[in-house]
Structure formats: C-alpha cells, structure tokens
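Every protein chain except one is present and positioned as in the full complex.
Chain IDs A, B and C follow the sequence of writing; residue 1 opens each chain.
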Amino acid sequence: MSILIDGQTKLIVQGITGRDGGFHARAMREYGTQVVGGVTPGKGGADADGIPVFDSVEEAVRETGADASIVFVPARFATDAMFEAVAAGLRLVVCVAEGVPTLDMVKVLDYAKGRNTRILGPNCPGLISPGKAKVGIMPGASFKQGCVGVVSRSGTLTYEIASHTAEFGQSTVVGIGGDPVIGTDFIDCLRMFNDDPETRAIVMVGEIGGTDEERAAEFVKASVKKPVFGFVAGQTAPPGKRMGHAGAIISGGSGTAEEKIKALEAAGIGVVYEPQEIADKLKAKL
Amino acid sequence: MSILIDGQTKLIVQGITGRDGGFHARAMREYGTQVVGGVTPGKGGADADGIPVFDSVEEAVRETGADASIVFVPARFATDAMFEAVAAGLRLVVCVAEGVPTLDMVKVLDYAKGRNTRILGPNCPGLISPGKAKVGIMPGASFKQGCVGVVSRSGTLTYEIASHTAEFGQSTVVGIGGDPVIGTDFIDCLRMFNDDPETRAIVMVGEIGGTDEERAAEFVKASVKKPVFGFVAGQTAPPGKRMGHAGAIISGGSGTAEEKIKALEAAGIGVVYEPQEIADKLKAKL
Amino acid sequence: MKIHEYQAKELFKAAGIPVPREQVASSPREAVAVAEELGLPVVVKAQVLVGGRGKAGGVKKVDRLEDVESVAGRILGMSIKGLPVGHVLVSECADIEKEFYLGIIVDRANRCPVLMASAAGGVEIEQVARETPEKILKVAIDPGSGLLSFQARNAGMALLDDAGQARAFAAIAHKLYRVFVERDCSLIEINPLVRLGNGTLLALDAKVNFDDNCAFRHPGNEEMRDMSSEEPKEVEAKKAGLSYIKLEGSVGCVVNGAGLAMATMDLIKRYGGEPANFLDVGGSSSPEKMKTAMRIILSDPNVKVVLVNIFGGITRCDDIANGLLQAKKEADITVPIVARLTGTNADKARALLENSEVTPAATMAEAVKKAVELAGGVK
Partner (left out) sequence: MKIHEYQAKELFKAAGIPVPREQVASSPREAVAVAEELGLPVVVKAQVLVGGRGKAGGVKKVDRLEDVESVAGRILGMSIKGLPVGHVLVSECADIEKEFYLGIIVDRANRCPVLMASAAGGVEIEQVARETPEKILKVAIDPGSGLLSFQARNAGMALLDDAGQARAFAAIAHKLYRVFVERDCSLIEINPLVRLGNGTLLALDAKVNFDDNCAFRHPGNEEMRDMSSEEPKEVEAKKAGLSYIKLEGSVGCVVNGAGLAMATMDLIKRYGGEPANFLDVGGSSSPEKMKTAMRIILSDPNVKVVLVNIFGGITRCDDIANGLLQAKKEADITVPIVARLTGTNADKARALLENSEVTPAATMAEAVKKAVELAGGVK
C-alpha cells in the first residue's frame, strides 16, 4: 500500500503538449507511472511521445479510464483546468503551477467539496510512492520504497529530508504546496498515513505562515497512533516578508516557526532541528 | 410516526412580527405545534403573543433549540431568510412566500445542498402531520390523523383531495409548492412516505409543467412498495399560459397533463380523474 | 415575461453578442428608410410575442427596394395567433452556411441553469428534444461558479471543428450567460445562431423571457413589456391580485388556488361543459376582489353560468359570499351562479347566501354538475 497513488493509478497530464507537461509526462512514465493520456484543448487526436492527446478531460477519462490528473498549464489557466478535472470526476488532481490566484483556489476547492475529488496543491511538487508511481516533478532517484510517510509544504527541502530517511525508505512522499490556500493539508495526509498499513512512521515538514502545523499537531495528539517527526523551516525568517512561497509569511506576529515548534512538541511530535537528524530519530523508533 | 414534523418539532417563525407571520404563528400554536420563537431583525427581545422574538435565527436556535423554521417574510427578503435558516443549521425550512426569484432559489438550494437542511417550497402551503403539528397555512380542521400520505404541488386542491381521504386520515400532508424550482420534490416525499411505518398509502397531486410527476412515476415503479394514487390538474389548460403557479405552464408542448397521466399509469399508479374518487380507490386497497 | 426579438437583440448587442445589421420599424415608411440604409436584399420580420410567425407569413425576404413598403405594410397589418404586429425588424440578408442552436434555461429537475447547444439549429428546440435528444448538448451550470471556461470551450469544440469558430462560440455562450443572470431570465435563446460563409458567427434570431418574480429588481426589464400583446382583462385581473386567463367555453369560474382552479376546469370538461376561464382569487380574498372577479368574468359574452368553488383556508367563505352579494347588487347579473363554499366560515357564508338567487352546492362535483347543466347541459 501507500497513499493516494500506486501502480494502479491511471494518470492524465493536462497541458501535455507544453514544455513542462511533455517533459514530466515522459519522466513520470519512465518512473513507472501509468500515464494513459494527455489533454490540450484543440490538439485532440495528437500523440505526445506515444501518449494519446485529447481535447477535454471528459473525453480523456471516457477513453482511458483515468482516475487522476496532473495540471501543467500556466497559473492563469490552472483554475479552469482544475474545474474541468473535478467536473470529469477524477479522484485526484495535482496542481503544480505557482501563482494561482487565491480566490480562484477558494472557488475551485468549494466546487470540489461536493464532488469526490481531492486536489493536491497548487504550487506543489506533487507526490511519489517510491517504486510504484510518481505524480509530480520530484527526482525519482532521490526516493526509495519503504515505510516512512513524508508530508511537506516544500519541494527541495522534502528531497533533502527524505534523503535522510533512505535507510527505511518512503511509503509515499506528498508535497502539499506552499500557497496559503491548498487542497490537501497536513491533517488529510496524516489521516491517510495513519490508516496506511505500509507506513510505520510519519515525517511532516512545515514552515512559517498560517496555522496548518498547529492544527496538525492537535490532530496528531488526538488521532495518530504512529511515531510522528516534524521539522519547521524559517526560524530566521524576518516578519512581514514573503519567503518565496506565497504562504510562507509571518504576519502580525503569528505563523512563526517558534510557535509551530512549540505546538509540535506539545503534541509529542519528535522535532528535528537539522535535516540529517531525522535518520537517527527514525532509527530510535523503528 | 409521520414525516418531517411531529409533536417534537420545535419551530421558529421568521417574520413573526408581520401580519401573516403573527397570524399563522398563533394558528400553528393553537393547532399544537411547538412554536418556540420568532425572528425579526431589530425586534429582538419583543414578545409576540407569548412567543419570544429574536434578532437572528442563530440566536433563536441557540436560545430555544429549534430545529425547523417557517419563513413568512415577503418574497424579496425570503431568500435571505432561507440562507440564514440554512446557515443556522435548521433541519427543515418551509418557505410560504410566492414570487421568490428563481435564480435566487437556485442559489439557496445549492447553499443548502452541502449543509443538512431540507427546504420546502417556496410558494407552498407548508405541511401538516394531523394531530401532531402543523408548519404551514392550511386549515387544520380539514385534516385528520391517519395513514394516508399526501404530497401535492397545490394548496387548496390538496385540501379538497385530502378531505376525500378522511375515512383513513392522513399521516402527513406536504405541499411542495407551485414554483419551477423547489427544495423538496415528489420523489423526496415519496421516499419518506415509503419509509414511514405509519403511512399505508400515498396520494400525489400533480399539475401541468415540468417533468416532476414523470420522474416521480419512475421512482414509484422502481422503489415504492405502498399503494400510490395520483391526480393531475390542468387537462384543460391552454399551452404557453402560466396557470397561476409560476411552474404550471405547458411550454413547447411539454409538461402536459396528458403526458403526466400516461407516465403515472405506466408506473402502476392509480390515477384519479375526479377528486372525490380517491375515497373509493383507497377503500379498495386498504 | 416575453420580450420582442428586437429588444432581445438590443440586450445582445450591449453584451457584445454579434447580431446582423438591422433596425426596428413601426411603419412601412420607416421600414423603407432602414432598407435603404442597409442595402437590398433585406428580411422583414414581424415582431410578435408568439411562435410560428414564419408559417403565418410574418417573415419575408425582399429583393427590391420598391417592394419594401408594401411587404412591411402587409406584415404590420397582420395579426398572428390573435396578436397584432406593431413592429417589424428589417435586417440585412445573412449569407448563412450553417444553423446552430444556443440557449439557456433553468433546469427544474436539476435546480440549476443549463446551457443547451445543438448543431440542429433553426427548428424548435423542443422538437429536437423530443425527436433526436442526442443532438442536444446539455451543460449544467453550477450557480456558484457560473458557466466555466472549459464548459463553454468544450461545447464549442463539440459543435465546430475550426478552433477559432469554437472560441467564438464559447465567447458568445459566456456573454449569453451573463445576460441570463444579470437580467434574471427564465429563458434565453439564439435560434438560429448562424455561421456565415466567411466563418463568422451571428445571432440571427433572439428569444428572451424574464423571470416574472424579479420585476422588483429590474425596472429595465419591465420597461420592455409590450402591453399591446397582453389580454387587457388579464392585465386588469393581475392589478387586482387575481390570476385570470380567458378561454373559449361558457362556464365561468371563480376558484381560490391555482391547482383547484385547474381541477375545476377539468371537471367542467369531464362533465360535458367547457370552462370560460381560469381564475384564481388568491389567498386572503376581500369582497372587493370578488367583485372584480365577477366583473371580469361577466364581461365575456360567452359566459352562461358562473361557478364559484372555494375551499376556505386563509380565504374566508363569508368574504366570498359578501363579495358575490355586492357584485350582484351593483351590477345587473342575469346569468345563474352556482356556489360551493366549504372550509373557514362556510356556515356564515351559507347563511348569507340563503335568500339570494345563488344556487348552493355541497361538493365540488355537485357544483360542477349543476353549473354545466345551467350552461346548457351536456353537449
């Protein structure tokens, strides 16, 4: 097992005829993901390196039986692509684009709420269940199949931290994205990891901004039975400045790393202060 | 039992300080309904004939534990009143007003969908579970406790038809309203009557316009185990003319009484051509 | 509420939906002036709030300027299905290559607006829906998010192979939806939406119905109302809070509640009579309303009997009885009246009518039977 994706996942790539879409469609297929189709309006009938291209998500789903999509269209068109994917009934939609308007994201998530679609992102690297499937842009070689579930607001920091869990490998690594409003949060992933028999320990990688980590800590305390470790980036971040990610900002003195670390500790989460420390911490518990 | 309301229902009256609201609040209380409060923004703290008045539905619910409301405000304010009732978490909201904009109703129902509120109406007489409670404007004396469930798009025609079921009495009589877009339809009521042990037979009173009766007929055929009788008003209605109710119109040749009667008959529903015939039909089956 | 094609086209134009070069005219002379400006040939189209104007001869192509006056005059003199033609629309002749349908209605079953598009344009969409429903593309619109880009785009691509034309179609769909929402329409339709030889899309005809419940927030909608197309008695009734529709029979009826009114009409027919009207006196009926109802019904010379059928709830039977008596007193009513009054205050009503010439009836069936007999018996 693993969460959200595995070898059975049938993926379509929205924006497959674009530069990034095409590149990552191939990379995901090479990794072993079942990339069953692509969508680019107006280019239906084309062939992207052996992957059939459709005009609409609805058509792609009808023809291929896809149950997940990854959106590689530019930010200003990403909202519409997500709406289309939700309407077509996909189970999982991953949005990589950075720069999606926040209020559009609010609308898409509201639209998805009554339907059966989980959105991951936007502004996220996607997710990988090592050895099974990759729906994202992370380098497959940095991950190894195993029993640690990783959930993170970041991209490369996730790779860094995951690299120190190599001894145990990872069940699934999920990048939830760095925007203020995202489709899937820590709690969603913690719940799934907790229920996943293959996952034996969970690492959550947080950062400044918002209260997602604090709420996650409460959830861990109340409901998670497996060992959880946490890292929070941004202890040296100045207040009021957006640290790269749109969501990484300390405003009005709230959303600091200090607060978050305190909340994680209070929930019994093993806080890691340097990425490499995770290796020993895991060894001690597993 | 009965459906939707009974002696336990705690009702608030939105617009209780208005003429109609006040009149019917008293009438419902006299009938035996637990009218626990009223709402009129700006008149909180007042007393309407012994019924406490609140500024907001939220407050009324908090103070009284109400689980249902009936909306007696004019059509142009009824939408907002329904939104407020839904947001306050009421289980049932009955809207009597005639003339609520259709697109507003579409929005309210969409809003209610993700929440746990059933809306009845608009443009409906409400409902009555004889001997238990009345949430509506119908004359209580025209009904008698018993085992026939009645669901109708009409007001007075319902009273007329119900009067011919007096031998068996009624479990609940529901007026779903005469507008094109309504919160509760035939199928919703048929399902509830089918599941209600007290109800032994069901009478549905339809009229021209839309396809609600046709869809209900399919539902009856597929899922209803109790005897169902039907009446459809408007066989002599001219096409293209709105017959009083906003929803009662034959347009483009569809929505005729003929089609509906045919659909009811095809579903094995005992069609009644004159209101008084229902008495013998029931006797034959019960 | 319906509006004329030329009025709908004005809404379209303001919203950026492409329409033909055209102008409305209310006299043959005006029509000639428009035709001169547009250049020949032109199409002269009767502006009338009822379907089937084409079959009735209300749409004519005119090739020569000298014929415009006579054609326009003939159409302006017409009456189509009882409605006089007050205006004609004079339009340039479009080089039509293909006809599409595009419309939005409120889907009662799904409780949301639905966009309907079809390559089978130019015929009545209800006919297409009955005979070849697979030819209609239906798109449910979420009221919160509105018509989404992908929905309009996919509809365009489904109907048009050319990418540019598909985009133009989608753009028109978005504009149409905006008008639909901003004006609180119950129906908005472009039929046909045509593709010209050069690939351009054009709204050749337009149909817009407004939601009658929204007049309070759309004074602009009400200004477009064409009173000349409405039955004066229906307007008078509406003003008095009554809902009245004239029919062709001889049994006038006064009923409280639309459903009961229809059921009463149906029973009249079933017992061999013909209803002269639909009339719902509404809820809390004052004697005044009753008087107006009687006046309107009796102004129809076909009426041979008046049937009053009241199931009192909010409506008080004694109000109805008083209204009846006052109406009888004030006007010289010669036709017989049959009254069935039950429910709230029925006893008082019965007492009031005891010594009048009103024929009482205990049940609806009895009342209808008596009325049909008085109207001349079963045919």
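Some notes on this structure:
Heads up, the rule we're going with is that contacts are C-beta pairs under 8 Å (C-beta built on N, C-alpha and C of every residue); 3 or more make two chains touch, one makes a residue touch a chain.
Please read these numbers as outputs of a predicted model, since none were measured by experiment.
Annotation: of B:Lys107, B:Arg215 or B:Lys285, B:Lys107 touches the absent chain (contact as defined above).
When the missing chain is restored to the complex, the residue among A:Ala233, A:Ala263 or A:Ile278 that touches it is A:Ala233.
Along chain C, the points of touch with the absent chain fall at residues 142-145. For chain A, the residues touching the chain absent from view are 75-76, 99-103, 105-107, 109-110, 125, 137-139, 141-142, 152-160, 163, 178, 180-181, 205, 207-208, 210-212, 215, 231, 233-238, 240-248, 251-254, 257, 273-276.
One chain of the complex is left out; on chain B, the residues touching it are 41-42, 44, 55-58, 80-81, 83-84, 87, 107, 110-111.
Convention: only the chains that are shown with their structure count from here on.
Closest to the middle of the protein, by Cα centroid, lies chain B.
Separating the CA-averaged centres of chain A and chain B is a span of 47 Å. Residues of chain C in contact with at least two other chains: 142, 144.
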